[in-house]
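Some notes on the structure that comes next.
Let's look at chain A:
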Amino acid sequence: MPAVMHFLSMGGRGQYLWPAYGLTLVVIVMNVVWARTIVREAREDARRRLLMDGGER
Partner candidate 1 sequence: MDWKWFHRLASPPYIYGLAGRLIPWFAWPAAVSMVVALYLGLFVAPPDRIQGEGFRILYVHAPSAWMSVMVYTIMALSAAIGLIWRIKIAHAVAASCAPIGASFTAVALITGMLWGKPMWGTYWEWDPRLTSELVLFFLYLGYMALRSGIEDLAQADRASAVLAIVGVVNVPIIHFSVEWWNSLHQAPSVMKFGKPTMAWSMLEPLLLMLLGFTLYFAAVLLIRLRGEVLRRERAATWLRQALEG
Partner candidate 2 sequence: MKPLPLTAEPSGVDGVCLTPRRASSWQAATRVFLRDLKLAFRKRGQLIQPIAFFIIVTAMFPLAFTPELTRLREVAPGVLWVSALLASLLALEFLFRDDREDGTLEQYALSGHSLTGLLFAKTCVHWLLTGLPLALVAPLMGGALGVPIEAMPGILAALLLGTVSLSVIGAIGAALTLGVKRGGVLLSLLTLPLAVPVMIFGARATELAIRGVDAAAPLYLLGAITVLGLTLGPIAAAAAVRISLE
């Protein structure tokens, strides 16, 4: 399957290009995951705050 190999080699620059794309993808996914955990933690903390003092604050 030389076409795939040729594509992957990226004119000899594949060893730099693919890590760059890989890193970008990782950071894109990481930011989404990080954002969602921030929301989850904030909700749990808010729930705890509500239980702690119940009435109108």
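Assume contacts are C-beta pairs under 8 Å (C-beta built on N, C-alpha and C of every residue); 3 or more make two chains touch, one makes a residue touch a chain; residues count from 1.
Regarding selection, all candidates are chains of the complex that A comes from, given by their letters.
Only a predicted model underlies this, so the values are computations on that prediction, with no experimental measurement involved.
Trainee: Out of the numbered options 1 or 2, which touches chain A in the complex?
Mentor: Chain A touches candidate 1; the others do not touch it here.
Trainee: Would you pull the chain A residues touching candidate 1 in the complex into a rising list?
Mentor: It is residues 10-13, 16-17, 19-21, 23-24, 27-28, 30-32, 34-36, 38-43, 45-47, 49-50, 53-57 of chain A that touch candidate 1.
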